[in-house]
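A single protein chain has been removed from this complex, and every other one stays in its place.
Right after this comes chain A.
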Amino acid sequence: MTTSERRLAGFEERQLAELKEHIAARSTAAPARRPRGRLLLAAAAVAAGVCAAVAIPAVFGGGGESAYAVTRDANGVVYAELRDFRDAAGLSDQLRRLGVPAIVDYTPEGKMCREPRGKHVEDIPRDLYHVPESIPGEKHGWRMRIDTRLFKPGQTFVWTIGKNTSTSTILMEGPVGPCELVDAPEPKEIRPPYRLATTKGRSLAGYRVDEKTVGEVVPEIEKRGLKVVYVIMALPPGNPGGFGELRVQKAPVGEDWTVWEAEEVIEGPEDTPTGVIRLLVTKEHHDRNPVYGGPRDAVIPEGS
């Protein structure tokens, strides 16, 4: 170890002194207190931000229970318990009567309210509301705690309760538009329209192409009735691992080019292979596979 000679800035010297004191204190009296009150590391797992959406199964409880119960304690904290979520208007009224400036909407399956309905409040007081939790002792339904003292004038608590999906709670300010039902988007997952072809169950399962030549690999692929397109790879200087695509072409490249991996092009919701193989190739041979930053075996276990 060599001590860095760099001169510390003034605040760094002070930080260092403070930290050394902390260490000295720790070693004499354990457990020591940290030198400051605010413990950033004690991360509160409270959902924050403008919108907390929590997946809660909307099970329609029945029995003798009422659809919802809203109570308010002496401090202005309102507890809303919900068992049947369809009477949104009734709940809305009840909340408003107890001092919660709320709009509640029920959204049937596959639907959502068109957004934006109003201006979202960015700075939400920490205890304004807590994300919904189960009602103690009950299987169905959930409850929510709302501190009415923390609302600012003009703010509205916009609550959307969905069938089988989720509830969203958004704090808005100013006018809030009515809930206009629109189709909810399918949950989106961004996936490239191709995937590795050389693993189990894929079009080239059992046939390794990495580090072979184009001349060797292509006849083998065509033998399986598959078509080939060539992805000419662009490697960063020094081939540290990783690559870009210079271009994709159907026109054949030299037989002596190196193949690093093969991908199958897929389509549709079922990821159906289209019979087209993307060969990742470079003109030069390199001492490490750019796709994996080293040998393929280091990344993909043999036989998978």
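FYI, a contact is a pair of C-beta atoms (placed from the backbone, for glycine too) under 8 Å apart; a residue touches a chain by one contact, two chains touch by 3 or more; residues count from 1.
Please note the rule applied: contacts and distances are computed from a predicted model.
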What is the protein name, per UniProt, of the chain that does not appear here: "ABC-2 family transporter protein", "Vitamin K-dependent gamma-carboxylase", "RNA polymerase sigma-70 factor (ECF subfamily)" or "RNHCP domain-containing protein"? "RNA polymerase sigma-70 factor (ECF subfamily)"
Using the document's definition of touch, tell me which of A:89, A:234 or A:248 contacts the absent chain. A:234
What is the set of chain A residues that contact the non-displayed chain in the whole complex? 1, 3-4, 6, 8-12, 14-16, 18-20, 22-24, 26-27, 34-38, 40-41, 43-44, 46, 48-49, 122-126, 190, 192, 234, 236-237, 241-245, 291-294, 298-300
